[in-house]
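Sharing a structure here in structure tokens format.
Removed: one protein chain of the complex. Kept in place: all other protein chains.
Think of it as A, B and C in the order they're written, each chain with its own count starting at 1.
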Amino acid sequence: MSTLMIARRPALAALLAAPALVRPAAAQSGPIRIGVPTAMTGTWAALGAQVVRTCRLWAKTVNADGGLLGRPVEFLFEDTQGVPANCLRKAQEMVERDRVNILLGLMASSEALAVMPKLAEWNALFISSVNGAGSITAEHWVPNAFRSNISGPMGARALALWLRNAPQESFFSLSLDYAWGRSSVETFEGLLRGIGKRSIGSVFAPVGTRDYSSFITRVRQANPQALYIALTGDDGTAFLRQAAQFRLFERMPVVTETVDMLFTRPAGDAAIGLVGGSRYSFAFDHPANNDFVQRFRAEHNELPDTYDGEQWQACQVLAEAVRKAGRTETEAVVAALRDLEMTSVKGPLKMRACDGQAEQQGFVVRVARREGIPHPAPEVIATYSAAEVTPSCRASSFS
Amino acid sequence: MDPLALLTLQALNALSLSALLFFISLGLTLIFGIMRVVNFAHGALFMLGAYVGVTAHNASGSFLLSLVAAPLAAGLLGLAFERTALSRLYAREHSAFLLVTFGLALALTEAIRLLWGADARQAELPDALSGIVFVMDEPFPVYRLLLIGAGVLCGLGCWAGLQRTRLGLLLRAASQNPVMTAALGNDVGRVRAFVFALACALAALGGALAAPLLSASLGLGSNVIIDAFVIVMIGGMGSFLGTAAGSLLVGFAQTFGNYYLPELALGMTYVVMIAVLVLRPGGLFGRPE
Amino acid sequence: MNLSDPRLVLAFIAAAGALGLVLPAHATTLLTEALILCLFALSLDLLVGHARLTSFGHAGPWGFGAYVAAGMLLAWQVPLPVAVLAAGALTALLAIPVGWLCVRTGGVAFAMLSLAFAQLGYAVVFKWNAVTGGSDGLPGVPRAGLGEFLAGREGYHLLVVAFLGAAYLLAWGFVRSPLGRVVAAVRENEQRAEALGHDPRRIRLVVFVLSYFLAGVAGALYAGFARYVSPELFFWTVSGHVLVMVVLGGAGTLVGPMLGALALFYMEHQLSALTESWGLALGLLFILVVIFAPRGLMGWLQAWRPRRRDA
Partner (left out) sequence: MTLLQCRGLSRAWGAFRAVSDVDLDLAEREICAVIGPNGAGKTTLFAMIAGNLRKSAGTVRLDGEDVTGLPAPALARRGVARSFQITAICPGLSAVENVRLGVQARDPLRWRPFGGAARMRTGEARAMEWLDRLGLAGRAKELAGELAHGDQRLLEVAVALAQEPRLLILDEPTQGMSLEETRRTVELLRQVMAESATAVLLVEHDLEVVFALAPRIVVLHRGRKIADGPAEAVRADEAVQQAYLGGLG
């Protein structure tokens, strides 16, 4: 049983080698190489750390019982800092130097959008494990691209379905002025109309905003019955902390498209009461999920967060497709992925052929103080069927 | 919320942002004023201050102690860096400093990631500081009032230090004419070491004060440096008064800009910066080189 | 063996071209990107090395050239070489008003003004979703009108080598031309330059426009290379990066910055492949290089011969 190998192929040898370095035919015998060009340093480092630790845990688990198709799984990690230019370079290098034809775990949506047009040229396939931008499986979709994770619009849809029987009527939206923020608010406002509620305005803070006081004052001035925010990472933490200091949440509940412990934990008590869609929750009671949570706590003695769960699911989807295809060539795995049905950490899942989007259940969670957990953590308060939360083929909105 | 309350609230918001920006840019203008050096590592030092502050606060339970620990740690690091690297470069061109501080920024950012890991860190404010006070029956955080107070206090303290004390005289003399100051028997090398350490300490103090608002995270460094550059440029490089004015100008421009025309906010700061630099290359209060 | 002898440098560039045909696929791709960065560093050296105008905003023309070329290639499928030259020309056109405002100042004020313009470019590109695709950028930039070979990896590599060689000759010729000598005079002593009948501001503007032209060409070549442009191209870290390449290589020698670009690109690539904390290693390396190699790599390489500063 070969142990887990994280190959760091120094490019030095390759670049200086006069005759092209002949790579052993990896196709059928050697390890199954999976490329993960993600943000290990820089502003996205915390998210990248979750992707990397879960890939390592999954490889360890799979290799412990014989690997995939009898071959060990090997992840190649490269740091992109969340910058599309770096991601392109690293991904191309993995494809051309290390004969990688499977890419997972890209961090920023802009990185995914940069890599996707090249998949055909590289004859490689890409499974988005954490990217939320709706356009990945809509106008920018390309064959060989799939998405196992819940998209931004799907999260907003689940939230809207929960809000149908919530008392609040008027909503105000706050997000950052960039692609994900704008599409998230747009989708949410569309869904509000669908459930007979109204949006009384929205504001987009410039990227890099650190002080949210003027936006908190604006929300208070608009005085909605509920506030929708599309903020994550450092921005989410900063807003929650500052809004709590202004006692904003005593006036109105706040809801969000996706609740990650990544930004609710550093917000501390300020996050209690936050309701939102969830792309993955450790609290979802399901045998496959409980097994994963138990393994994760054994390895890291902390609860898996959004990006851990979604990366594990992406690996599960890939494994299922490879087993179904019986080999790892791109065309075979892509064919296997189309209309693939399986059970994942989020319950039943079906990879749609027409746009590669995984049809799966949607969850709504609330952050609360829970016994046995040192910091406020989400609990599942509603689940919605795949049919209810997944947009139609190649669409990112719900007509 | 009636318009007057709104205006007062926004003014207080702007003042608290200006105070934060003042702490951030003070260290940068001090270094530039005295040593004509642009410190690329300023953002990383600010981030270091946030991390050390949060860790000290959680360890000791006292927020005040974190406001001492952070500047101390960064000051010592600054002193060590100045003695080992910077002191060899004073005879060299500006670009040497730029590259050395760029190197320090890269190394320090990665060192922080290795020491504290990738996740954001935070500490809960003590109850005394996390309360609110009602301004025209609208809640306003006590912590932000403290920030404004600390900003004014630190501003007066630095102004008095520079204008009223012998050390202040020495610093100003060294900034205008290092050769002559040295000729008068002062060890300009030690003055520069002290100034660089003090500037690093101030950057870290800014970080420690910002931590309760932002929590300590790896993204802190890169955004802060741009605001600091803008303020120091608008106010006037090396001019203490200019930094205070620049902080207020940018604080109010961002707060009210974000409120009334958020669409243009991102580009507006730079338009203001270009206008000032074109009309007065030395900045509002600085003296052109 | 004088390292800045143009014939030697052109041979060096041609060798890089030939190497690209031999190396394994991914190594060629890396080399192509490195050569584009050489062109970018060369463009900045005209400003920093020859006019002693340290710019903190060289990502401005780089990003602008990339977006103009991407727009032309996506919208009208203009042949790539035409798009690259047109992008350079438009960047040079933009450089006239921008330059007129920047060159009236010097030292740090110039650095900050150039930084402000580049950040303004970042803000505009970030916000103008309809045209620039906002934060998602413009994916799928076609290598139009190049035909089968040139659009391929080796072909594009040779195209970049050709542009780099031409740019080097242009810069080398300019530096030695009568106007180039006047630029040196303005750099050395403005008062003397005025007494010789030259308006320092106008002379600096000429260098500024030429530097922005080459930076625009480099950006456009990058757009064709990566087939993707995003606002990050304008960010200040890119300006910091290319400035480090110039200073690391040795400002004012045209060849030095190109060496600096290769060295920095290669070090970053190697270190990030070997360790996650490549930032720590690279940062410490910069500090050591600045202290022990005062005039950068070129200074170090030519250490045994006193440098003649007629360049």
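Keep this in mind: a residue touches a chain if its C-beta (ideal position, glycine included) is under 8 Å from a C-beta of that chain, and two chains touch if they have at least 3 such contacts.
Fair warning: this is a prediction, and the values are worked out from it, not measured in the lab.
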Taking the complete complex into account, tell me which visible chains touch the one left out.
C
What is the set of subunit C residues that contact the non-displayed chain in the whole complex?
173-174, 176-182, 184-185, 187-189, 191-192, 194-199, 206, 308-310
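Everything that follows uses one rule, which is that only the chains that are shown with their structure count from here on.
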Please compute the C-alpha centroid of subunit A, do the same for subunit C, then give the distance between them in whole Å.
36
Contacts with 2+ other chains: residues of subunit B:
109-110, 113, 222, 226, 263, 266
Could you tell me which residues belong to subunit C and also touch two or more other chains?
126-127, 277-279
Per the contact definition, I'd like the list of subunit B residues that touch subunit A in the complex.
1, 6, 9-10, 13-14, 16-17, 20, 109-110, 113, 117-122, 124, 130, 132, 138-141, 143-144, 210, 212-215, 217-220, 222-224, 226, 254-256, 258-259, 262-263, 265-266
So in the complex, the part of subunit A that touches subunit C is made up of which residues?
8-12, 14-15, 17-18, 20-21, 40-41, 78-79, 83-85, 88-89, 92-93, 95-97, 109-110, 113-114, 116-118, 133, 135, 140, 177-180, 182, 207
Which positions of subunit A touch subunit B when the two form their complex?
41-43, 45-46, 48-49, 177, 203-211, 213-215, 217-218, 220-221, 223, 233-234, 237-238, 241-242, 245-247, 262-263, 265-269
